[in-house]
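The structure under discussion appears below in the form of C-alpha cells.
Left out: one protein chain. Kept in place: all the others.
A, B and C label the chains in the order they appear, each numbered from 1.
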Amino acid sequence: MTAPNPNDLLDVDPLMMDVLLDHYKHPHNFGALPGADIVHAEGNPSCGDQMEIALKTKDGTIEDIRFQGKGCIISQAAASILTDMMKGERLDRVRELTKDDMLENIGIPIGPMRLKCALLALKVLKAGVYGQAEWPGEEDD
Amino acid sequence: MTAPNPNDLLDVDPLMMDVLLDHYKHPHNFGALPGADIVHAEGNPSCGDQMEIALKTKDGTIEDIRFQGKGCIISQAAASILTDMMKGERLDRVRELTKDDMLENIGIPIGPMRLKCALLALKVLKAGVYGQAEWPGEEDD
Amino acid sequence: MSESLLRTVPAEGFDVARVRMDFPILQRRIHDHPLVYLDNAATTQRPLQMVEAMNRYYLEYNANIHRAIHTLGYESTVAYEEAHKKVARFINARSWREILFVRNATEALNLVAMTWGKANLRAGDEVVVSLMEHHSNIVPWQMLRDSLGIILKFIPVTSDGVLDLEAADRLITPKTKLVGLVHASNVLGAINPVSEIRDLARRAGALFVLDGAQSVPHMAVDVQALDCDFFAASGHKMLGPTGIGFLYGKKSLLQTMPPFLTGGDMIATVSQEASTWNELPWKFEAGTSAVAEGIGLGAAVDYLTTLGMDNIYQYEKELGDYALQRLRNVSGLKLYGHERGESLAVFSFNLEGIHPHDGANALDRFGIAVRSGHHCAQPLMNRLGMDNTLRASFYLYNTKAEVDLLVDALGEIKKLFRA
Partner (left out) sequence: MSESLLRTVPAEGFDVARVRMDFPILQRRIHDHPLVYLDNAATTQRPLQMVEAMNRYYLEYNANIHRAIHTLGYESTVAYEEAHKKVARFINARSWREILFVRNATEALNLVAMTWGKANLRAGDEVVVSLMEHHSNIVPWQMLRDSLGIILKFIPVTSDGVLDLEAADRLITPKTKLVGLVHASNVLGAINPVSEIRDLARRAGALFVLDGAQSVPHMAVDVQALDCDFFAASGHKMLGPTGIGFLYGKKSLLQTMPPFLTGGDMIATVSQEASTWNELPWKFEAGTSAVAEGIGLGAAVDYLTTLGMDNIYQYEKELGDYALQRLRNVSGLKLYGHERGESLAVFSFNLEGIHPHDGANALDRFGIAVRSGHHCAQPLMNRLGMDNTLRASFYLYNTKAEVDLLVDALGEIKKLFRA
C-alpha cells in the first residue's frame, strides 16, 4: 500500500555505519562557540531533542560554526557533516541549501520517520541565519 | 443482532388503528382549561413536539384535566387516553402510574423509536404534578 | 476480505447498477420490501472499498502514528498523512496542512468558534449567519454570544425558501467580524449564492465560513475558487466513516489561532510551566487521531473522485428533477423550497393530516427510509411555519424506480390515515 520503510539502520552499508558512528561518538565542531554572532536552538518535535548552532561571521562569510545538543546518530552525524560543509562558506549559501543537499551528504537512505532527524541541523541553521519557519522541503507543503 | 423493530404502525390491527385515528382526529379533553391550578408544558426531545397539560384539583382529586399541543397519532392518542383515565382520580395516582401502565392502555406495540411519543403525556403530567425530571421508566437508567 | 471486494469503480460515465454493487446494504429487505434508502442527508451508505480500506489498516498495518519508528508506525503514518492529502486535492486546498481532521462538521464549526472566535471576538462584535443554518452553525455562536457578549444576527429567508440577499446586504456591516453560511441546505436542498454572501463579507472585512456538510458529497468543491476562510464537512455524509470530518482553514489563519483541544501529539514541548504547539495540522489534532477513520475518508474521496464529482452531480440532478416532478403531483403534499435557484435532491414535505413521524414510521413498512423531524434546523422550520417535515434525500446509488416506490407508498399511507 505504501513504499517499504527505507528507514532502516541495519540495511546501511557497514562502512557507512562506521562513518556515522564516528560522527556520533566524535562529532566535528561540537560545543559552545564563544563570541558567536548568531546562536539559535530548536527542537525536533517528533522526539523532543534540542540542537543549538552558533556561528561567527565576518563580511558575510562563516568563519566558525559549532553545534551542541543531544540527539540520535542521524541528527548528530548530520550536524557534524553540515558544520564541516559550511565552515568558511559564504552566509548566503545557507539559503540555497536544500533538503536534498543535506540528505545526499548524509549518504544513507532516510525514511519519513527519521527525516526530521536528518534535517534538524539544517532547520536550526536556516532559522538562525534568516528566520525560516518551515522545515526544509516543507516550504510549499 | 437486535430484536426486530416492533414499532410499525402498519402492523397494527386495523380496528386498533381506527381507535387511534379517532383519538388523533377527535382527541378527548383537548384544549385550554381556564382556572387550572396546575399547568405544565414540555417537549419531546426526539421530535420537538410540545404538549401542555392543565389540571383543576380539589381536595387531592383531579376534577378536570385537559391537554393541548401538536403531535403524532401516538402522543395524541396517549394524551387523550391518559386524561380520560385520570379525570376524577386522586392526584396521588399520578405518582403510581408507570411506563407500563401507559403502554398497556395505548394497546399497540411501541418500539424504542416511538417510546417518547407514547410517554410524553405521562411525562408532562408527572413533571407538572410532582416535578419528576426523568422520563417514566428511566428513573434508574 | 476476498479480492472481489477490492475491485475499483469504472473510471468514466456513470453506471448506477455497477455503483449499487459496491453497497451490499442496498440488497437488504425491510419488512419484505427492498430497502429504499432515502435518508442520505442524515448519513450515506458505505461502499465496500471504504470499509475494506479501514479493515486493511486494522488487520494489516495498524499502529499509532507520529512518534513511532517501527514499520507499522511508518505505514500508518504515511497512510494517515496521505488521507489529508487526498482531501486537500479533493477540495483543491493549497496545502494538505490546511486540512484538520475532526469528528464531524459540528466539531469543525465549534473549533472555529472556540479558537478563532474566542481569540478574536470582543463584546459588541457581530457574527452573521443565515436562518437556513443547521444547529451546528448556530449554537456555537450563541455560546459565544453568552460568554463574550458578541451579537448574533440572522440573514432572513424568504417564504419561498431562499436567502434574502437585500437583507444580507444591510446586515453585514463593518461591525461584522465573521459570516457563516450553509453551502447547501439540509432541509430545502437549496444551494446558496456563496459568492454574493462572500463578497458582502469581504467588503465588511469579515471572515467567511462555509458549512459544506451537504454540498461536498454531491458537487465539485474548490475552496480556492469559493475563497472561503473555513470549510466544514463530515465524512459520514460522503461515503466515509462515522467519527471523522474535516475543517479546511487558510494556513495563515490556522497558524495564528490558539489550539483547540490540548494534550498529546499537538504539543512540541511540555514542562510544568508551559507548553508549545506542534506544526499544522497536528496542532489541532489532540490525542491519538482517528487513524482508521482518516484512512477511510481518504478511500471515500478516492471512490468519489474515480466516479467524478461532475458525473455524480449530473446524475443526481436528473434524479432530483424526476423526483420533484413526481412529488409535485402527489395531492395533499406540501413541498418546501425548490421554487427558485439551484437545489440538490433533498425534499422536505408534509402530507396533510399526517404527522411526519407517523408518515416516516409507515413508510418504513414499505422498506422506505426517510427522515422526519426538524432536521436540526429549527429556526428555518419556524420561519417556514412548520415544526417538522418528512425528508427524502437522494444520493448516487438511488434510482428513478425508487422515486416511484416512494410515491406509491405515499399513496398507500394516505389511505391508511384516511387522509
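Basically, a residue touches a chain if its C-beta (ideal position, glycine included) is under 8 Å from a C-beta of that chain, and two chains touch if they have at least 3 such contacts.
Quick caveat, the model's predicted, so the values are computed rather than measured.
Taking every chain of the complex into account, the omitted one touches A, B, C. Which of A:26, A:70 or A:90 touches the hidden chain is settled by the complete complex: it is A:70.
Within the whole complex, the absent chain has one touching residue among C:135, C:202, C:251 or C:326, and that is C:135. Of A:11, A:37, A:92 or A:139, it is A:11 that touches the chain left out of the display. Contact with the omitted chain, checked across C:72, C:148 or C:253, is made by C:72.
Screening B:33, B:47, B:65 or B:120 for touch with the missing chain picks out B:47.
For subunit C, the list of residues touching the undisplayed chain reads 1, 24-25, 28, 30-31, 35, 37, 39, 42-43, 45-46, 48, 50-51, 54-55, 58-64, 67-73, 103-107, 109-110, 131, 134-140, 142-143, 152, 154, 234, 236, 241-244, 261-265, 267, 269-272, 274-275, 286-293, 357, 360-361, 363-364, 368-373, 376, 378-379, 382. Residues 5, 7-11, 17, 21, 46-49, 70-74, 113-114, 117 of subunit A touch the missing chain (whole complex, contact as defined above).
Interface with the hidden chain, as seen from subunit B, comprises residues 1-3, 5, 7, 43, 45-48, 111-114, 135, 140-141.
Methods note: only the chains that are shown with their structure count from here on.
Any chain touching subunit A that also touches subunit B appears here: C. Per-chain CA centroids place subunit A at a distance of 74 Å from subunit B.
Centre-to-centre spacing of subunit A and subunit C amounts to 44 Å, using the average Cα coordinate of each chain. For this pair, subunit B with subunit C, the centres built from the Cα atoms lie 36 Å apart. Within subunit C, not a single residue touches two or more of the remaining chains. With touch defined as above, subunit B holds no residue shared between interfaces to two or more other chains.
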